[in-house]
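Written below as structure tokens is the structure these notes are about.
A single protein chain has been removed from this complex, and every other one stays in its place.
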Amino acid sequence: MNLTFTAEEQAFRQEVRHFLETSLPAAIRERVRLGRRLTTDDHIHWQNLLGEHGWLGANWPAAHGGPGWSPVQRHIFDEECAAAHAPTVVPFGVNMVAPVLMKFGSETQQRHYLPRILDNRDWWCQGYSEPGAGSDLASLRTRAERDGDYYVVNGQKTWTTLGQHANMMFCLVRTDPNAKKQAGISFLLIDMATPGVSVRPLITLDGAHEVNEVFLEDVRVPVANRVGAEGEGWTCAKFLLTHERTGIAGLGHAKQALHHLKALASRLQHRGKPLLEQPIFRQRVVKAELELMALEVTNLRVIAAARDGGVPGAESSLLKVRGSELRQELSDLTRRALGPAALPFFPDFLYGDAELADVEMAEAAAASPQYFNRRKLSIYGGSNEIQKSIVAKTILGM
Amino acid sequence: MNLTFTAEEQAFRQEVRHFLETSLPAAIRERVRLGRRLTTDDHIHWQNLLGEHGWLGANWPAAHGGPGWSPVQRHIFDEECAAAHAPTVVPFGVNMVAPVLMKFGSETQQRHYLPRILDNRDWWCQGYSEPGAGSDLASLRTRAERDGDYYVVNGQKTWTTLGQHANMMFCLVRTDPNAKKQAGISFLLIDMATPGVSVRPLITLDGAHEVNEVFLEDVRVPVANRVGAEGEGWTCAKFLLTHERTGIAGLGHAKQALHHLKALASRLQHRGKPLLEQPIFRQRVVKAELELMALEVTNLRVIAAARDGGVPGAESSLLKVRGSELRQELSDLTRRALGPAALPFFPDFLYGDAELADVEMAEAAAASPQYFNRRKLSIYGGSNEIQKSIVAKTILGM
Amino acid sequence: MDFSYSDEQRMLAETLERLVADQPAPERRASQPDLAAGQCSPLWHTFAELGLLHMPFDESVGGLGGDGTDLMITMQALGHGLVPEPYLAGLLLPGDLLARLADADQRARWLTPLLEGEHQLALAWQESSARYDIHAIATSAQRHGNGWRLDGSKQLVMGADAAAAILVTARIAGEHPDADRLGIFLIPPGTPGLTRSDYRTMDGQPASDLILESVTLDGQACLSENAAAALDATFAVGIAALCAQAVGAMQSSCEQTLAFLKERRQFGTPLSTFQTLQHRMVDMHLHLEQARSMAILAATSLDRPAPERDYRIAAAKAYCGEAARFVAEQAIQLHGAMGMTEECLVSHYAKHLVMFDHYLGDSDYHLEYVSEHLSAA
Partner (left out) sequence: MDFSYSDEQRMLAETLERLVADQPAPERRASQPDLAAGQCSPLWHTFAELGLLHMPFDESVGGLGGDGTDLMITMQALGHGLVPEPYLAGLLLPGDLLARLADADQRARWLTPLLEGEHQLALAWQESSARYDIHAIATSAQRHGNGWRLDGSKQLVMGADAAAAILVTARIAGEHPDADRLGIFLIPPGTPGLTRSDYRTMDGQPASDLILESVTLDGQACLSENAAAALDATFAVGIAALCAQAVGAMQSSCEQTLAFLKERRQFGTPLSTFQTLQHRMVDMHLHLEQARSMAILAATSLDRPAPERDYRIAAAKAYCGEAARFVAEQAIQLHGAMGMTEECLVSHYAKHLVMFDHYLGDSDYHLEYVSEHLSAA
């Protein structure tokens, strides 16, 4: 048993680090570092750079144009990206619909969509959640009625992240209203330009426009846009829920956040000494440090198991629960560290192009909004309560 | 609104304090202070002293021989007793069966039993819990079958505190096996000397003999020993659960424990300074101090409401949850404060008459056993989980 | 020992409850227009008519002599409705300092119109390097002829945009040997050398940064040359008020969350039937009631000797800060994603309850105070 990376893995880390140092545009890096919203162009620019390097489909097999990385390499890549303030790759195309297409899609669908994902021609969004359904995906009510070669889709989706930029949506719809809850659901690909699709922004409490409601009124979707058989949508959705969740703890982000917190608390002064030397605050940082140490080893255990052929199932629920708690705690400590400087709110700076003359103000601006934004970590993708119920059921057999 | 006691209440506190200073035997005080088990003689000696002073039935109305104290006076009395290391009055007679008798008992029963409680002729124990039933009192299986002027009782009771010293037990039994769960239960008074009653010790993880199992085999109990009507036992039990629970937070004990903890941590040295100055430990003490401040005001709010005629119902569940958590935390901190000195276990000193030559060892001896013993606070009388469900149901209407 | 309201206090609570219930809900007032300097909102005028602006001040300065409990009742109601009017920043803090320090002329000029609702004031104490320490003032006041010259900068001056004058703390430099002397000066807007930049806080309150460059003032602008003790007393009042406001907001958050759990169904049954959510809701309720106790402790300690008062005030603020965060986070969590949107009432309360910790000293700051003053017995 050992916790060290192999020489090859360490060389790979150097390669990633070198790429990030030389390729990541400084302006984008700086916006990410300060917690400012990226434009679609920023996202596409960065994803194109990754794509040109062959690194966009990080978890794609080589056969489909991926780099063929091991789970360990993907972990190293994620860590280095977070440390370098690289933008997070928008996951809905590359990491979500693509694996479903590879597993359940027809050859035609694969040949059409996969290349468009890799060269960023399509921007995908996800149509899973519905108003009032919370974490209970199986109760969805958006219905698709067959009309010749088309489905006519009516319903409403919500929490559609970055849907305002998307031209394609993958979507769970009910094709058989009489089937039991989880049966009768199908997986459709919807062109957002189809008549009847409309997108309404949902502004979150941090003032950001990150999620949307998507209304579907008599939207005609070709039957050819169904992935898998009719009624097999739940199988696709479940596949995604267990697919490649070794990165779900957000370890790279947590490490970066702790690093940032320590630097901040070393710089900020409290009664003439660095805040990091104030015993109460230091104690909070030490606790977070320990939690991160434990979480890192747990994450590496799951990654190593995946590398050796295991399928991380409910273990990823453990990673999600503890990872989200830790990242929320770190965002809380960052906000606390700033003290009164965490109070001012500058949406035009964070979400637009307005600049702040005062450097300290700019450095501090994202802390409180991010604290509020991070509340989502314990809610989305199945709330932490749902995750615990999954562990109780599948690992503990309760 | 004000939080100060009236001049009369302050004078009463002085009176109680004076009584404790002059009347509480030093040997008993010292055993309580060191967390050593009292003998039955110690208990009875102290309760006789209280009884002679008219202070034993602290919550009895004057008509029955009580001092007629207000809830505030009872609170002051409890606080002063805890501060002075007075033994806790064994509650099963004075505070539990007595109010039931006053409310539901016949005049004959009252005339017979109440004076015997006040002059400590009877030692009562409680026969509520049964093996395997946990906090679910209504599922009890001990059955009482009518046979002329007698009930024939068969079954088993458990967690019978200090039952080894008792000559009387009040007991819930099922008199109608066909009635719904909470109906068909009656409240019986059983002489422990009746043939068929046997008591088996349960040794708890602190090595103490505090609780027992009581086996009932064909125990013949006169029908005259039933309190209230047949099938009304649940009414009696419920009455007790809501009766006089303003002291349920154990505030006096918590105050005493915090006081002791601070003294200990001021005396013990860590790296050449008092442990109380070690930032991590100090922080834990500060948190407990704040929790105690809040709990004290909450408790006073409930007491004042009771004084003004309110009946504290589910509020006492809040006091129980937070009070037990705080007292457990304080017992944990006391054990931690002692460090390695918390390891040795001296049962013959704690539960017998063996003496320890080393004063520091004697002072430290009870800390770990008490930490383990205090686990019961969140279990007995309805676990904290049950308390929260009560609050959810009765206060929040969930 | 008495936790009941007097008849007058019960009336006050009921009046406020009705008044607050009539206000637009917080999620609908996000983009309220800022008021011009010197303007007060219609609700503020109603406050004036009801005597609410006189209430917390001593009769000797024209107030109604309300005590800590009256103030608690008021702030709890304002917190419950998340009423944006700056009762604390625009009235209570500057008014309390004036009541303690102003001479008759200054009172007539600034305090009386404040109590009548004719203008609002602001108090500028925060400096960027001071964190939460109100005594760590770098802004300097130098004698200048018969008057004063002030230089420095102030952050996070709440309500400065609407204030008829700003009370500014400054260290009196130069002729005095005692380096600790803290002065308080009244500066009307438009005074040459005063630059103001406005923004909103994370929880939507108007605030400003000030730069003071050779701001010259006449002698009458100085409220006090030795205001440290008065400042402590005023901040004790302010913190007690803030705790009560947070308790009101916590209570509302609990009510909203409970209603949501009872109404919203998942997996076929109301959320309120899930045991973990029930117990979490009970935990919120426990935090609320314990915080309420600490707010009561703070409100009833304002007339105690300073060391006892400040210990209890610090304990209350530290405790309420942690409790408020717990309630805010759980209110969002139990609402699920809904609770994260601006359209959902509870998100506005959550912002208020979390950022509450950043006003007048956070939990750690006050914990440190308690820790340093902890009695060893």
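For reference, chains read A, B and C in written order, and residue numbers begin at 1 within each chain.
Everything below uses one rule, namely that a residue touches a chain if its C-beta (ideal position, glycine included) is under 8 Å from a C-beta of that chain, and two chains touch if they have at least 3 such contacts.
This is a predicted model, so every value here is computed, not measured.
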Report summary line: Among displayed chains, the one left out touches A, B, C
Requested in this report: From the listed residues B:W159, B:F187 or B:W234, report the one that touches the chain absent from this view.
Outcome: B:W159
Requested in this report: Determine which one of B:L20, B:L241, B:A341 or B:I395 touches the chain that has been left out.
Outcome: B:A341
Query raised in the report: Out of A:M1, A:A63, A:A193 or A:V359, which is the one that touches the chain we can't see?
Result: A:M1
Requested in this report: Using the definition of touch stated at the top, determine which of A:A179, A:A263, A:V311 or A:A354 touches the missing chain.
Outcome: A:A263
Report task. Go through subunit B and note every residue touching the omitted chain. Result -> 129, 132-136, 139, 158-159, 202-205, 207, 211, 268-271, 278, 280-281, 332, 335-336, 339-346, 360, 368-369, 371-372, 375-376, 378-380, 383-385, 388
Query - Residues from subunit A at the interface with the omitted partner, ascending - result: 1-6, 9, 72, 259, 262-263, 266, 276, 282-283, 285-286, 289-291, 293-298, 300-301, 303-305, 308, 318, 321-322, 385, 388-389, 391-392, 395-398
Query raised in the report: Which subunit C residues touch the hidden chain?
Result: 274-276, 279
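In this text, only the chains that are shown with their structure count from here on.
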Report summary line: Reported most central chain by Cα centroids is C
Query raised in the report: Using mean CA coordinates as chain centres, what's the subunit A-subunit C distance in Å?
Result: 38
Report task. Please list all residues of subunit A that touch 2 or more other chains. Result -> 280
Query raised in the report: Where in subunit C do residues touch two or more other chains at once?
Result: 367, 371
